[in-house]
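Note that this complex is displayed minus one protein chain, with the remaining chains in position.
Chain IDs A, B and C follow the sequence of writing; residue 1 opens each chain.
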Amino acid sequence: MLSFACDYMEGAHPAILRRLAEINLDKNTGYGLDPYSNQARQLIRQACGNDQADVHLLVGGTQTNTIIIDAMLRHNEGILAANSGHINVHEAGAIEACGHKVIGMPAQLGKVDIDALERHLATVTAEFNAVGWEHYVIPRALYISLPTEFGTLYTLAELRRLRALCDQYDLYLFVDGARLGYGLMSPSCDVTLQDLAKLVDVFYIGGTKVGALFGEAVVVTNPAIRLTRGLIKSHGALLAKGWLLGVQFATLMSDGLYWDIARNAVDQAMRLRQGMVDKGYELYIDSPTNQQFFVLPNDHVAALQQSVGIDIIEAADDRHTVIRLCTSWATTSQQIDQLLANI
Amino acid sequence: MLSFACDYMEGAHPAILRRLAEINLDKNTGYGLDPYSNQARQLIRQACGNDQADVHLLVGGTQTNTIIIDAMLRHNEGILAANSGHINVHEAGAIEACGHKVIGMPAQLGKVDIDALERHLATVTAEFNAVGWEHYVIPRALYISLPTEFGTLYTLAELRRLRALCDQYDLYLFVDGARLGYGLMSPSCDVTLQDLAKLVDVFYIGGTKVGALFGEAVVVTNPAIRLTRGLIKSHGALLAKGWLLGVQFATLMSDGLYWDIARNAVDQAMRLRQGMVDKGYELYIDSPTNQQFFVLPNDHVAALQQSVGIDIIEAADDRHTVIRLCTSWATTSQQIDQLLANI
Amino acid sequence: MLSFACDYMEGAHPAILRRLAEINLDKNTGYGLDPYSNQARQLIRQACGNDQADVHLLVGGTQTNTIIIDAMLRHNEGILAANSGHINVHEAGAIEACGHKVIGMPAQLGKVDIDALERHLATVTAEFNAVGWEHYVIPRALYISLPTEFGTLYTLAELRRLRALCDQYDLYLFVDGARLGYGLMSPSCDVTLQDLAKLVDVFYIGGTKVGALFGEAVVVTNPAIRLTRGLIKSHGALLAKGWLLGVQFATLMSDGLYWDIARNAVDQAMRLRQGMVDKGYELYIDSPTNQQFFVLPNDHVAALQQSVGIDIIEAADDRHTVIRLCTSWATTSQQIDQLLANI
Partner (left out) sequence: MLSFACDYMEGAHPAILRRLAEINLDKNTGYGLDPYSNQARQLIRQACGNDQADVHLLVGGTQTNTIIIDAMLRHNEGILAANSGHINVHEAGAIEACGHKVIGMPAQLGKVDIDALERHLATVTAEFNAVGWEHYVIPRALYISLPTEFGTLYTLAELRRLRALCDQYDLYLFVDGARLGYGLMSPSCDVTLQDLAKLVDVFYIGGTKVGALFGEAVVVTNPAIRLTRGLIKSHGALLAKGWLLGVQFATLMSDGLYWDIARNAVDQAMRLRQGMVDKGYELYIDSPTNQQFFVLPNDHVAALQQSVGIDIIEAADDRHTVIRLCTSWATTSQQIDQLLANI
């Protein structure tokens, strides 16, 4: 069945499956010490324009978020995040299970409200100075997602402002890039991968949602963050057959494949969006990336669900529903046409 | 210097010091297995009207909150609390350090907004049912404080409504009673200790702020909460000389001492409040317990601080400040007179 | 290069890669709720002869051990294991990172010494009863591996004795089956999968080392062990594209494929072993499974390493070295011939 319910419903780009089949019976070294993983890490450092960056290939998003945060924080320190941030709402307490508090911040369409964040930091710093820092969870890092859970983007100017705030208040800046390709390849995005590598302390390049079977490539640019292989293992996250990650990221990072297939998802999303607008549907969020949100009459939703997988977000009012439609690296023009014909 | 800055600035009721001195050189059994601790637990069970309750004597509030919550929750479960609740803002991440998320709820003057809570539970239950509970921190307990951090009280009707909500959504109801005496002894309070023991799954009778050198007496009425001595020890909280806790609570729980000295604090607070109102000062919160909050002109605050310890809460506006004045079991009429004369 | 260094150097059985390629562009439901995962779980329950068993598909061994143990233990409880057990020595503290103590027991060739275990349990029970259980880590589970890290096997009689001990001392019995196929398919093994499902509370069928790209299938037969999807997610271990695990285990569990390819590894190991013995080399351990240990003169080791990957265990004496040679599901007769020719 046609489905736009989420962006991790397909396997991997065929080039990855081909490479995995080619080396399937070779004897590979385990735990990410193989040549493919070395190559992937090197390609990622090059793409980031930072040959000193520490790169680690992990399996999934929740795991990756947990390990990065565990590497940054002590028990009396916390991480600021948009109230709607993935680590605050969709990870079953994985961050807290590991001993760290997520401090929710006001947000608009997935983006942390920077003015509110600035006021919060000023206020709590004054309060903590007055009463004694030892009674509070000390903000020590800021988590943002790019693009956000609502498909929106931070501008380069906003990222710079966040960097300045993090410098002022001694916070690490961490970017969850589970959908990084779908953000950076948006025509509306004025941030480059190299900008990111310069401006933030740690981020990751999401593979699971962008062409890989699974995998997230963590890039640590600030050596004060001790994200070591031992820490990864202590989280049960050092994959025995690490070359599976190496092959995937080496393939994706070669010849711009990752960026090309990410751009396809955005292009298809833009077609989908235009098609829906042309049909008179209301945009719920003005998203420039692969996740598109619309407000539909309830009976249109019910009809659509007969033939297309969609994601129901919430009731807009008694007679309308907010839905999400995602494209992915694998979405074809034909699928968009088919969707628009069905609606 | 005269001080009303908080309610844990004095040592213990003299009767406690006398008892500790009397038995000081006796040979006592350790770890709370002594006769004084047994007597204290028995007196508490009697006062609660529940001879099956499991009673544990612990040292301090943060420790007690952490252990109770750890006994109730698994890693993917969380505890709901007012945004202003002590566990959410003043415990340096102790709950999260132990692996559990605090889920902040809208609150008014320290009290969780029950309507908002009810809406939240209905909404997330629907959402979790739709998407799958495994992605979320599942609410499994509700934390309230009685009185709250702002001196306010839940009515018996409100407690019953919370109990019903907890039953409906399968939540434990936990009452932080760090200042329990100052709540139950308020003339405005229609809740009794026995009500509490019937309505909630676990609560504690605070000693640190109400006549003891230190100590919190936990009362577990729901046997599904396995708050064992071993779990306490694994939190580093099984006091070697447990009889120090036993003697204190046995003394406080004998002949109503705890309640008598708690009532004194409330009585003195009411005199303080009336005196301030008579002088024309504005109440910031209409608190019926030992914590009183006023709005004062900034110059009055500065003058007052010359001779009296007070707690600055926040700026009310450019020219006024919110202050807190606490009475305690040890506050005398003379101290109130002196304060009112100084202002 | 020829290598027998370990048993997870190849990818997956070709039938798995074929199936993954076939469904690669289908739209699959995430998080293990897809039809392939359902089928895999059903096939596993059937093979175990227990249609009530709770089956979960996880990615890797350390992660699996951590989650199972976290589901069984509270903070003041521990898990007994052979001193040489994987959870005690090779997991970078993952079990402790999660809050649980591993209690090392004397072992012989990887197998826990059952007599020593029995004495230990009798002794500590007496000691704990005398002094109070709250001061100790209470043994609450027993971990064994089948086959062990040294390739050895427990007999059915030994398993039954362990079960009886676990019943007597109220312990969960947990079997790490990372190499389960290589154990159960050994001609020396008198334990069946159905025996295991009857005798132990939880175990897993290892895929990573036996034909899968990755994956461990956990079988929980004791419903008191609450290994839920939420707990898995809170460990960062709920794979987004869960069908990758489902397809792998559905393939392996169909038509006995898992057992057939496991038997191949054991058959090749027996040929390797006989060949080495025929050449006059000393067995270090009399292993009936896919891991074989030999004592070789140091110069033979050096020569061998020129053309074959091997695993150095330790110095036997000044002039001899203990080495390990592993076969796997992918090992061919030709590779064994080639090894024996090279030595």
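The working rule: contacts are C-beta pairs under 8 Å (C-beta built on N, C-alpha and C of every residue); 3 or more make two chains touch, one makes a residue touch a chain.
Small disclaimer: the values here were computed from a predicted structure and weren't measured.
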Selected from A:231, A:285 or A:322 as touching the chain missing from the view: A:231
Missing-partner contacts on chain A, residue numbers: 31, 33, 70, 74-77, 99, 132-136, 138, 226, 228-235, 238
Missing-partner contacts on chain B, residue numbers: 1-3, 5-6, 8-12, 14, 17, 20-21, 23-30, 59-67, 91-94, 97, 208-209, 213-214, 230, 233-241, 244, 309, 330
Residues of chain C in contact with the chain not shown: 75-78, 89-93, 96-102, 104, 130, 134-137, 312
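Throughout what follows, only the chains that are shown with their structure count from here on.
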Type of chain A:chain C copy interface by residue overlap (half), same or different: same
Most heavily contacting chain pair (counted by C-beta pairs in contact): A-C
Gap in Å, rounded to a whole number, between the CA centres of chain C and chain B: 49
Geometric centre distance via CA averages, chain C-chain A, whole Å: 34
For chain C, residues that touch 2 or more chains besides their own: 230, 233-235, 238
